[in-house]
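Worksheet: one structure, shown below.
For this depiction, one protein chain was excluded, whereas all remaining protein chains were kept in their positions.
Chain naming follows the written order as A, B and C, and within any one chain the residues start at number 1.
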Amino acid sequence: MVQSMPDCSPAKWHAAHTTWFFETFLLSGEPWYKPFDPRFRDVFNSYYKQVGEHPFRGDRGTFSHPTLAQVQAFRAHVDSSMERLLSGELTAEQSALIELGLNHEQQHQELILTDIKHAFWSQPLRPAYAPSAASSQSSTEPARFVSFEGGPHDIGHQGPDFSFDNELPRHTVWLQPFALASRLVTNAEYLAFMNDDAYHRPELWLSDGWDTVTRLGWKAPHYWEQSPSGEWTYFTLSGQRAINLHEPVCHVSYYEADAFARWSGARLATEAEWEHAAASQPVEGNFADARRFHPHAASGDAPIRQMFGDVWEWTGSAYLAYPGFRPAAGAVGEYNGKFMCNQFVLRGGSCATPRSHIRATYRNFFPPHARWQFTGVRLAKDER
Amino acid sequence: MVQSMPDCSPAKWHAAHTTWFFETFLLSGEPWYKPFDPRFRDVFNSYYKQVGEHPFRGDRGTFSHPTLAQVQAFRAHVDSSMERLLSGELTAEQSALIELGLNHEQQHQELILTDIKHAFWSQPLRPAYAPSAASSQSSTEPARFVSFEGGPHDIGHQGPDFSFDNELPRHTVWLQPFALASRLVTNAEYLAFMNDDAYHRPELWLSDGWDTVTRLGWKAPHYWEQSPSGEWTYFTLSGQRAINLHEPVCHVSYYEADAFARWSGARLATEAEWEHAAASQPVEGNFADARRFHPHAASGDAPIRQMFGDVWEWTGSAYLAYPGFRPAAGAVGEYNGKFMCNQFVLRGGSCATPRSHIRATYRNFFPPHARWQFTGVRLAKDER
Amino acid sequence: MVQSMPDCSPAKWHAAHTTWFFETFLLSGEPWYKPFDPRFRDVFNSYYKQVGEHPFRGDRGTFSHPTLAQVQAFRAHVDSSMERLLSGELTAEQSALIELGLNHEQQHQELILTDIKHAFWSQPLRPAYAPSAASSQSSTEPARFVSFEGGPHDIGHQGPDFSFDNELPRHTVWLQPFALASRLVTNAEYLAFMNDDAYHRPELWLSDGWDTVTRLGWKAPHYWEQSPSGEWTYFTLSGQRAINLHEPVCHVSYYEADAFARWSGARLATEAEWEHAAASQPVEGNFADARRFHPHAASGDAPIRQMFGDVWEWTGSAYLAYPGFRPAAGAVGEYNGKFMCNQFVLRGGSCATPRSHIRATYRNFFPPHARWQFTGVRLAKDER
Partner (left out) sequence: MVQSMPDCSPAKWHAAHTTWFFETFLLSGEPWYKPFDPRFRDVFNSYYKQVGEHPFRGDRGTFSHPTLAQVQAFRAHVDSSMERLLSGELTAEQSALIELGLNHEQQHQELILTDIKHAFWSQPLRPAYAPSAASSQSSTEPARFVSFEGGPHDIGHQGPDFSFDNELPRHTVWLQPFALASRLVTNAEYLAFMNDDAYHRPELWLSDGWDTVTRLGWKAPHYWEQSPSGEWTYFTLSGQRAINLHEPVCHVSYYEADAFARWSGARLATEAEWEHAAASQPVEGNFADARRFHPHAASGDAPIRQMFGDVWEWTGSAYLAYPGFRPAAGAVGEYNGKFMCNQFVLRGGSCATPRSHIRATYRNFFPPHARWQFTGVRLAKDER
């Protein structure tokens, strides 16, 4: 039931809201369907203004009622009603909404993990969520830069498989020649940045980033803590642990990713560059399915590694509409389009993302100060 | 577990904190005592700086851990340890601390009720806490003013019974002749004030009060709601109900109590006036023991009614030290003294106060904007 | 024209507002009077809701218009109109309002000094307002405590001379025996408090005070600054100067005054104690008339010194109505009464107060966090 900051939601709320999606967008139009509780239409609405009222986001932690048992009964009621719906003929629109509802629930599965991590870290006892998945990695290869050619390239989703509306339409972009790092930035590399006094050097930061760093007193990624003797540890879903230097750095904001890249003499990739590079890679990696819930050091000998899983990679691209973008009709049109402002695109999924949820064209987005998601850094460079 | 605003605390927290008091101030000094969990000393500290660290007040709603079962085990552990302590010889200081701990727990019993009321009101489903105690009162006698003589009078606690340090020492004050209303202000009277456009007339209000009214958009007491057709209801611990006009008005701030008195051509009593008048009254009334958890209309034929129970009565006295006040030594000295600033004194207890907790000399205190306690109004006048 | 914080006003505004008082409360009712500019009635209203609209207080620094020349013409216009009014018969009410208007202007004369001090301190170049009045004081006698008897005493204004409504009516209070320090607390004594780590010891502070100290990072009185080598200086109306240890400490909040008294094993006087002691003292001291605009070390051999002038003395009394208080009728009734909430009483005037403005019964008031006035500390004690 904990909501440790307005951006997070209680696990009970996630469970109810994902079920609400199916009731609201699929079942409520069926003449035979009887709502579990008509008040839930407003109670578990997140932000769909065209559906009706919705509670203030920061109040979700006050919902002692409905109880967890009632929410579970709500889910069972909707599940069995969906089975009835699925047993009949479905229109194309219904099929699309069901697929959207399933992908929506996968997104909230990831949020349940990130929000519980924040909730458990916020309280004095700092309980652990999962058994410790001890990390045995003890080395990392130096990162190399892998080159890609410029010119016209196509990005965006195409074909019969599911995608969100913001991945459409597939369209041509013109890229300059560029290079991507062969792996994610590690904790060791990020510590070098910290030890070079980066959090006190304004010339490394965007103006908004520097204001944020000084106002909030940031000195390290979120969840990191320094002991009086100088040792760094971080909070994980398995509790407090010593930093593993070979793992990808995680829980950094766009501001930190951007400053790290500048300090490195490099930059972040654009989302088009990232997608062009990822299109040729297999969708494999350290996902939620592995139940590690923590990024892993790079391994294997592929020229480019960790493009999928581990951490979401901040790109230098603002989250905006693709040329020709059309939001879906009706209230589900509020799903993605209305957030195209003051956010940056992240790519590739994380250790909290279900494997079947991600693809090369997938566009995640968060505001540049956000740090509670599993977010990290891959360097890019202009190629001349 | 709900914390619907920083002033409120989750019921689980109240249960743990009252037990913490006994562990910290009584048991922790015993060589045989083994703390239930040493981390609780900080975790459940409210504000005693001399005890150690304490969490930020507004974070109490994040404590998913310890679980309710663990808190109950903590209470059982401390209860049995207290029984061992009580079976031996007690020093005078120990006896005093035990009595203080019991009175402390009674205060939190009242807060559990006021905080649950706020928590249940804050959420969309607005559940009820207690079965409906339907009110059958259908008349109120007009209020009269009862006169008291001026001159030197003594106030403050005296004698062997328990009191808080802020009721001490008993001392002389000089009162001018005054009169007190024979009963509390009713909802009918308060509605007349509202209908006279009082919430839009700055000349009736203290400057801070007017700023608060306009900033927060107050139009009625807290928990009141008006239907589109103009009917007023309020949220009670038994759910949403129509206003009973004969009940005492409740959940008003000092600002509203003061403005109502000004509009009435009267004023609030000082705490010395109130105590002088109350000293001759029996400590009887509508307390938590009746399990109504809601104020009742005045009844009976005593010249002055409702001095105890129903609602805490705002006085026009700032909460300050009595002449010769000495806070208790050590950390428990932080109990009362350090709050003597920007608060007003309330007297008489409420429908959520345990009967055995209250007395004529009892000084409660809240800042002038507070409305979530059971607080109401009794008028006073100068007598010439 | 500078308004360096919302509590302060530009000197041009003070000049216009004090003239507005005469136009609004005295001239606007005369049939022959033609307003200088009818818009000024709202433009230079401070907070009199019964007069009409008034600008938001924090916007006064935006008034580039009317220009200073126009404000001076406004003053000349009102001055000559007042001369015409004064040449005729005056009603008692008019006489009273004129006297009130003059006292009102004296209050703003003091505010012009305190607000310019804040404005000049706020800007990078820190200009000086007045020639340096170098202080040659090099010694202070130790403070002694002077005893006063308890029992019934009368306080409040009486007689034909002017007073504000908040000094009325004269009435009896009962005091316990007490003692007052023979002089104000000095910078040397306050430095001892600072050097005893007082700004880091929560047990010395009121709860609100401690929150304020930590939130705002207070480490010394306002206007004090420490050089990298540890030397303290302060900003004065004659510029930045080294601390003179023998002067009274100045620009402390109620929170600091109260904490200093607690650290000293003493307390602040109540306003009734202060007034009882002051009633027998001559109204002499270091006032604005001396054009020093800075407090001076105690001198002379009177048993009690510095009761008037130098710094306003925080009392431990909340600013509330005297028994029988009646605010003046009409809009001028908003002058004092509506501020009786969350403020503390200060007594005795300061080095920025005109000599003819002050008296033993005079009640000044500010919220407990205010520090930009010339405010200081005198200790008091219970006498047993």
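For this structure, a couple of remarks:
We take it that a contact is a pair of C-beta atoms (placed from the backbone, for glycine too) under 8 Å apart; a residue touches a chain by one contact, two chains touch by 3 or more.
Quantities reported herein were computed from a predicted structural model and do not represent experimental measurements.
Among the chains on display, the ones the left-out chain touches in the entire complex are A, C.
Summary of contacts with the chain left out: across C:66, C:248 or C:368, the touching residue is C:66. When the missing chain is restored to the complex, the residue among A:161, A:203 or A:301 that touches it is A:203. Interface note for the absent chain: among A:101, A:349 or A:368, the touching residue is A:368.
Within the set A:6, A:131 or A:323, the residue that contacts the chain not displayed is A:323. Take subunit A: the residues that touch the chain left off the picture are 47, 49-50, 152, 171-176, 202-203, 205-210, 254-255, 267, 270, 316-318, 320-321, 323-324, 334, 338-342, 368, 382. Although one chain is not displayed, its contacts with subunit C can still be listed: residues 1-4, 39, 42-43, 55, 59, 61-66, 119-120, 122-125, 127.
Going forward, only the chains that are shown with their structure count from here on.
Where subunit A touches subunit B, the two copies mostly use the same residue numbers: shared numbers make up over half of all numbers in play. The distance from the centre of subunit A to the centre of subunit C, each centre being the mean of the chain's C-alpha atoms, comes to 57 Å. Subunit B and subunit C have Cα centroids lying 35 Å from one another.
With centres taken as mean Cα positions, subunit B sits 46 Å from subunit A.
In subunit B, there is no position where the chain touches two or more neighbouring chains simultaneously.
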